[in-house]
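Complex shown without one protein chain; remaining protein chains in place.
The letters A and B name the chains in turn, as written, and every chain counts its residues from 1.
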Amino acid sequence: MEKNQRRTFLKYSLAASMATLTCGACGSGDQSEEETVKVLTTDGQLVEVPKSNVKSAPCHGVSPSESRKGIPGKKFVMVVDLSRCRNARKCIESCEKYHEIPPDRPFIKVLKMQDNNESSPYWMPKKCFQCDNPPCVKVCPVGATYKRSDGIVLIDNIRCIGCRFCMSACPYSARVFNWGQPPEKDPECAYSPETSIPTKVGTVEKCDFCPDMLRQDKLPHCITACPNGAIYFGDKVADVISNGSEVLRFRETLKVKAGYRYLEELGTEPNVYYLPPVNRLFPFDETPQEGGI
Amino acid sequence: MIAYFRIFTLVIFIGMLIPVHYNAQDKLRPRLSFSYLKDGNAERYLKVKAIARIDRKSTPITRVPLKFYFIEISEENFLGTAETDMDGVAQLLLPDKFYDLSKGKTEFKFITVLEDQDNYRDVDSDITVYESALELDLTEEDGEKIVKARLFRIDSSSAKTPVEDAEVKILVARPFGPLPISEAGEVTDENGALSTVFPDDLPGDETGKVNIIASLEDSDEFGSVRTNQDIIWGLEAEFDDKTLKRSLWAAGANAPLGLLFFVNSLIIATWGIIFYIIYQIFLISKHK
Partner (left out) sequence: MRSYQPDFYFLSKPMEKIESDLLQHIPHWRKRDKVWVAFLTVVIFIGIYAYYRQLRYGLVVTAMRDFTSWGIYISNFVFFVAISLVGSLVSSILRLSKAKWSIILSRISEIIALASIICASIIIIVDMGRPDRFLNVFIYGRIQSPIIWDVIIIATYFVISYLLLYISLIPDLALCRDKLHNVPKWQKAMYRILAVNWKGNAQQYKIIHRVTAILSLSVIPVAFAIHTVTSWLFSTTWRPGWDSTNLGPYFVSGALMAGAAVLIVGMYFIRNSLDLKEYISEKLFDNMGKLLVLLSLVYLYFNINEYLGPSFKMVGVEGEHITELFYGSYAWLYWLVQIFGLILPIVVLVFAKMRKPFPLLIVSVLVIIGAWLKRFLIVIPSLQHPYLPIQDVDDSYRHYYPTWEEWAITFASFAGVLLIITLLIRLIPVIPIWELKEEKEQKNIES
C-alpha cells in the first residue's frame, strides 16, 4: 500500500524541469540497461527511476499547421534597454535550457558593440528581430519559415529542406543550423514549431519568441531570466511591455527613451526595439557579470 | 477569474522559514511562502509557494499536496487540499465552508501544512488577515475619465472604516501583467480614497473595453485585496492582419499577382515552345 502510493507520487512529481535540474548534480556513474533519470521526489529524496516512468510536463506548443495562424489579436514586440545589460548571460542560459539547444549555437547572442572609436562599447542582446518584412520568409522555397498574424516568424522543421537560403538572407545572423545529429532523447512533447523541440538534423532554427509561453499569457523565458530587467516584451496592440516586474506603455517608452530599431535602413521592419545605452546602470566591463543590480 | 489570477503575479511574501529537523538522509529543507488574496468581485484564494534549496538553487517542489486550515489544525477547520504546480505554487479557492466558519469574524487565521512525507517533519505556515473592502468608482468629469479607489476595514459589526496611507494601486489589465496608471508610491487619503485620470490614448479590445483594477498588495493587515471593473473607456484596438495580404513574404497562395502573372506567362511561353518542339519530333517519326 505504502509502496503503491509512493509510486503514484513519483509518477506525478517527476516533472521534466525537475529532472534536468537535479540531474545536473548527480554525475554520470550509472550505466544500467534501461535509461534512467534522477528525480526529486515529493519526500525530498533523489531517486533514480526508469525514464519510462517519468510523466511529461504539460505541452503548450501547438501543431505545425496550427502554429501558422498566430495568437489572435496580438502583435508581439520586444524592447531591449541597452542601458541595463551587463552581459550577465542569463537570457542565453534560460533559452538554452528551455529550447534544449547546445551552447555552440545559441538563439540569443550578447554582442559587444561599439559604434565608433570615441564612443563607449555596450552590450547588445540580440535575438531574432521577427521582422515585418522578413527576408528569411521571402526567400524560403517551401514555406517552412513563415510569418504569423501576431508578428512572430517561426520555422517548421518538419518541412525545412535545409537549403540555408534564409540564413544567407537574414542580415542579423539570427539563424542557426543543425549541422550535425542532435543528441537523441525521447521528446516530452510532440514537435511544435512554437517550442522548436525536438531539433532535427539538417534544419534551421532560431529564436521563436516562445509562443508556447505566450499562449499561457506568460513572458518568454529570456525576459524573466534577466536579472537586470533589461528586456521587455509585450503586445503592440495593447500598447504594453513588461520585463516581468515592471509594466510600461510600449509607445510611450519608445518616445521617452528614444527607442530605435537596429539597421532601420535595411527596411526589414523589425519587431525588436532598442533603448539607447545612455545613463547606464553599469560601467562597461568585458568580463561576464553575475547577477543583477 | 482564475485566469485573471494568473495574470496577477504580485504575491504577498509572508512565508516563514520553518526549522525542520532532518536526519542524514534529508537533503532538502522545504520553504513555504504563504499569502492570502481577496478578489473583491469574486473569490478569495490562499496561495503557497513551496521551494527547496538544491545545490544553492531555489527549486520549486512540484506536485505535492498541501492542506489548508482555518484558525487551527483540526478536522472541522479543514478547508481543503491543493497540489503544487510546476512552479511549486499551490492555490486554494476558499470553499463555502470557510464562509460558514468565518461567520461573524473579521479576523482570519489560515494555516497550511505540508504533511509528513517519510523524511520531512510537518512543515506549516500561517497568516492572519482582517476583512476589508476595496471599492472602485469610475466617473467622467469634464471629459476626464476619473478612476477612484477606496479601501475600508470591516469590523465585526460590518461597519466600514476608511484605511489611510494604504498603497493602493490603480491598474489596467493587459497581457503579461496589468499596467499601473496611478502614480507609484501614492497612498490613500483620510477617506481611504485614491484617484487617477484614465489616459485617453490607451487601447482596449475591439470595442474599446478595458478592465480597470484597484489593488492593494503586500499588506500585513489585509493580505492582497483586489477589485476590478470593465468599462468602454479605451480606444478600439487596431489589429491589421498583414498575413492575409499578398506579399513576397506571404504564403505561396498569397503571392503578388504581378509576380504570378509574370512567372506563369514565362513558363507557359517557354514550355509551349518546348512542347511544340517535342510534337515536331513526333512528326519526324511519322514521316515515311
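Things worth noting here:
Throughout what follows, contacts are C-beta pairs under 8 Å (C-beta built on N, C-alpha and C of every residue); 3 or more make two chains touch, one makes a residue touch a chain.
Everything numeric here is computed off the predicted structure, so don't read it as measured data.
Across the entire complex, the residue among A:Tyr98, A:Tyr122, A:Tyr172 or A:Tyr274 in touch with the chain not shown is A:Tyr172. Although one chain is not displayed, chain A still touches it through residues 104-106, 109-113, 126, 135, 138-144, 159-165, 167-173, 175-181, 201-204, 263, 266, 268. Annotation for chain B: contacts to the undisplayed chain at residues 248-252, 255-256, 259-260, 263, 267, 270-271, 273-274, 276-278, 280-288.
Criterion: only the chains that are shown with their structure count from here on.
Chain centres here are Cα means. That of chain A falls 21 Å from that of chain B.
Of all residues in chain A, only 9, 12-13, 15, 17-18, 21-22, 24-25, 40, 42-46, 57-58, 68, 70, 73-75, 132-134, 137-138, 143, 146-149, 216-219, 233-235, 237-240, 242, 244, 247-249 touch chain B in the complex they form. On chain B, the positions that touch chain A within their shared complex are 3, 6-7, 25-28, 30, 52, 54-55, 57, 59, 61-64, 83, 86, 117-120, 171, 174-180, 202-203, 205-206, 237-239, 241-244, 248-252.
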